[in-house]
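Inspection log for the structure reproduced underneath, given as structure tokens.
All protein chains of the complex are present and in place, except for one that has been dropped.
Letters are used for the chains, namely A, B and C, taken in the order the chains are written, and counting of residues starts over at 1 for each.
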Amino acid sequence: MIEIVDTKIDVEAVRKSVESQICGAAVLFTGSTRRFTCGRETEKLFYECYPSMALAKMRELHQIACQRWDIHACSIVHRIGEVDLGEVSIAVATSSPHRKNSFESAQWLIDTLKKTVPIWKKEIWTDGSTEWVHPDNNSPQQPM
Amino acid sequence: MIEIVDTKIDVEAVRKSVESQICGAAVLFTGSTRRFTCGRETEKLFYECYPSMALAKMRELHQIACQRWDIHACSIVHRIGEVDLGEVSIAVATSSPHRKNSFESAQWLIDTLKKTVPIWKKEIWTDGSTEWVHPDNNSPQQPM
Amino acid sequence: MNIKVQLFAEAREFAGALELEFDLELGSTVLDLKDKLIRDYPQLESLIQRSSFALNDDYGTDESEITEGTELAMIPPVSGG
Partner (left out) sequence: MNIKVQLFAEAREFAGALELEFDLELGSTVLDLKDKLIRDYPQLESLIQRSSFALNDDYGTDESEITEGTELAMIPPVSGG
């Protein structure tokens, strides 16, 4: 399940999408809108993406993860548009016969997605101001 | 949410139990009955526990995880009795402002639970034989 | 003093009992308990050597002292999760 959606993510469906009797372990990561960042209060987030390339890159991450780890299945669902406080913007799920691979691949997937998939996040602060989020590392993306 | 149950675990409820607007990240680990182990086929698993001590140790893990990592919440639910193929025997959920703490603490919780909490697993193989599972490391548990 | 040791999993099946009851001298330690258990139930020796013992819901060491009323349990290698 590799999807970009503009409504609430059905997190339980993402989790179930990687279930299998072959697997003894599954890891689900969810990222959601956090109220406070460095003392400032967020009203909501707004996400925008380059749809065709974002999906292509997410499929590439899926493929690399399946090659690098012994995982049975992997799902990545990202939400775009406005995401209210506490709501989920990203869900990543992996499953594998043994748990180490599920943990490592899920963490790699979210770390790498944040660095390479063309999706952008704008903070909408409670004081009414807005700001495109700049990742810590401002160097251009490198081809994976 | 620290529980030992003898019916199906409501995994979505475990995930939701750690949700918070303070947190931007949550990790959910589930362990389930795997069909094949070293080429042998499992029919189901049977779990037994020392109830009072298992709960005490699970609460201790919760407390240590909250002290060691900046996590907002942490839930551990273990099922005992018979667990059929593909069904969940353990669910661990953590949430934190940033994802690194959720991943590290969830992995530590399941790793440490498997080494220290008095719960035992018996394989019921499809050929009708049964076997108490022996962990790789057979040395007695040490106090944490 | 009269003490009871709760058994679980493999230990319970080996001994065919949920608990073992016997007399220990005042001031006995977990090591004394293990020696006594091995003498009374030699078929459990290998499992006892690989097991821990719990006193009041916490892991003890060979030196832990057993007192009247201590809740004791033999803990074979755990395998939850």
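In this text, contacts are C-beta pairs under 8 Å (C-beta built on N, C-alpha and C of every residue); 3 or more make two chains touch, one makes a residue touch a chain.
Keep in mind the model is a prediction, meaning the values are calculated, not measured.
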For the chain not depicted, the shown chains it touches: A
Which residue of A:R15, A:H72, A:R99 or A:K121 touches the chain not shown here: A:K121
Among A:Y47, A:W69 or A:F103, residue touching the chain not depicted: A:Y47
Identified contact with the non-displayed chain, of A:R15, A:H62 or A:H78: A:H78
Among A:V14, A:A65 or A:I90, residue touching the chain not depicted: A:I90
Contact set of subunit A toward the excluded chain (per top definition): 31, 47-50, 52-54, 56-57, 78, 89-90, 110, 113-122, 132-135, 137-144
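Just so we're on the same page, only the chains that are shown with their structure count from here on.
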Chain centre separation (subunit A, subunit C; CA means) in Å: 49
Where subunit B and subunit C are represented by their mean Cα positions, the distance between them in whole Å: 25
Contacts with 2+ other chains: residues of subunit C: none
Where subunit A touches two or more other chains at once, by residue number: none
